[in-house]
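Questions regarding the structure given below will be posed in turn.
With one protein chain held back, the other chains of the complex are shown just where they sit.
Showing chain A:
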Amino acid sequence: MTPSMVFTQNGGTLSLREIPQHAPDRFAQALFSALSGGWRVVSYFGVQADDGVRLYCLLSFKSHATIGVMSTLVTGKSFYSLTDEAPQLHLFEREIAEQFSLSLEGHPWPKPVRFAPALGSLPGVTPHRPPTIGIMDFYRVEGDEVHEVAVGPVHAGIIEPGHFRFQCFGEEVMHLEVSLGYQHRGVERMMQGRPGERMRKLAETMAGDTTIGHGTAYAMIVEALTSTAPPARAQAVRGIALELERLANHTGDLGAISGDVGYLPTASFCGRIRGDFLNMTAGICGSRFGRDLVVPGGVAFDLSADGASQLADRIRTARDEVTNAIDLLWDTPSVLARLEGTGVVSEQTALELGLVGPAARASGLNRDIRRDHPFGIYSMSQIPVETGKTGDVYARTMVRWLEMEKSLDFIEEQLAQLPGGATRRAVGEVSAECLAVALTEGWRGEVCHVALTDARGAFSRYKVTDPSFHNWSGLAMALRGGQISDFPLCNKSFNLSYCGVDL
């Protein structure tokens, strides 16, 4: 009997031939037994093959920093859903069905994900035409005093487009359904072909506020496929940039949460301080979002001795100011009263849905790629993982703040001991017929890139899972039993990416 999985690690490669391919029954069995043994799904996607659609599942086992890979082949027009037993697969399966014109049997929620044209289909089958965006069978509650509220895709502020349907009984939200796809740009389709600058730019703009998170994952993929080890100095600069990205976004979110409860001092202060963190990134590479800093083989900009000491000064000032701004929150009972007990996601729900990042940690799940599957500088220098217990807006706010303190410490530590030497190595030829996997801990959580290469070393499939992909259903669960007026607050406390899902 073939082993159920083949193993690799973060930033590793496997030959496609090594990956065990199971019959659908055995695949399901192996998957369930892995999940019950503590494994977790990081990616699950389809690939067009000559004889059908091959499904690859990548799982993580955190205490051994191991990634397991297995596959199965779908040859019929439909495949059987495993979501009932493994809810964390629910959106992955809908995506596979949509991308490969398959029907999904036994799925509790078989709906379009991106309203996108298919990537492929079975031999001899015409790919499905995408349904019109927004037209689908929304979950509906009926009865006296039940009403429906529809919001979006165009929202009141400068916000990415999405559509939300609330089923309400009076003020109480019984269910929120999130329908995305408005930002669908065809990124995975464009990520086929030879790796190069175009691919790197696409990776940086998968979710623009996670330029370093996605850019580093892309660079790690190319480095894995070319057996390139970036120099130590480059790894340190990448780590500093990734933590600056986290600081900027967390600061913005803490300000936005304050704004949404009507507490304006912290909102205004944080709005500005967020810009200070963005400007620190611009100080390194010229771009506030870290564009063009991370390149395969290292980083494109070095941090001079002067630059490093200036950055350290700016970090000190920012720490002082942001602590002052955030402390006001914890000192204001009316703010805390609004945050506590609002939008609760239980640990059990978070576990079943496979939430990641601060949203998962706020519900008590102790997972963080920087520690569980360390990459780059995090293999040398650890960051403590912060968790909450209550799973409410308060916990998501508090976890963010605790993470910010750790990021500030980390940057100061790195700046004080920057390794010398080069910042970039040339990358060589890309290995043919391989699978490469890269995980990073972006500020929203786990960013997963998986690449498959063909016989010429071009990407035949590039699969991206933004943390938001795991977490949008967490937001829906947070609203259950709440009020519509809780939505903006819950939404800010998750701050998920639309474009990261819509790809």
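Basically, a residue touches a chain if its C-beta (ideal position, glycine included) is under 8 Å from a C-beta of that chain, and two chains touch if they have at least 3 such contacts; residues count from 1.
Here, contacts and distances are computed from a predicted model.
Student: Hey, which one's the missing chain according to UniProt: "CRISPR-associated exonuclease Cas4", "MoxR-like ATPase", "Hydrogenase" or "NADH-quinone oxidoreductase subunit K"?
Tutor: "Hydrogenase"
Student: Pick out which of A:A23, A:V125, A:V141 or A:I159 touches the chain that's been left out of the picture.
Tutor: A:I159
Student: Specify the residue from the set A:F289, A:Y394 or A:W443 that touches the hidden chain.
Tutor: Final answer for the missing-chain contact: A:F289.
Student: For a quick check of understanding: of A:M5, A:L89 or A:L202, which residue touches the chain that isn't displayed?
Tutor: Counting the whole complex, the residue in contact with the absent chain is A:L202.
Student: Looking at A:S121, A:S363, A:T453 or A:S497, which makes contact with the chain not pictured?
Tutor: Among A:S121, A:S363, A:T453 or A:S497, only A:S497 touches the chain that is not shown.
Student: Which candidate, A:F45, A:Y218, A:F269 or A:W443, sits in contact with the chain we can't see?
Tutor: Looking across A:F45, A:Y218, A:F269 or A:W443, the contact with the absent chain belongs to A:F269.
Student: List the chain A residues touching the unshown chain?
Tutor: Residue positions of chain A that touch the missing chain: 114-117, 133, 153-154, 156-161, 181-187, 189-190, 196-198, 200-202, 204-209, 211, 252, 265, 268-269, 271-272, 274-275, 279, 282-289, 291-292, 301, 321, 324-325, 327-328, 331-332, 497-499, 502.
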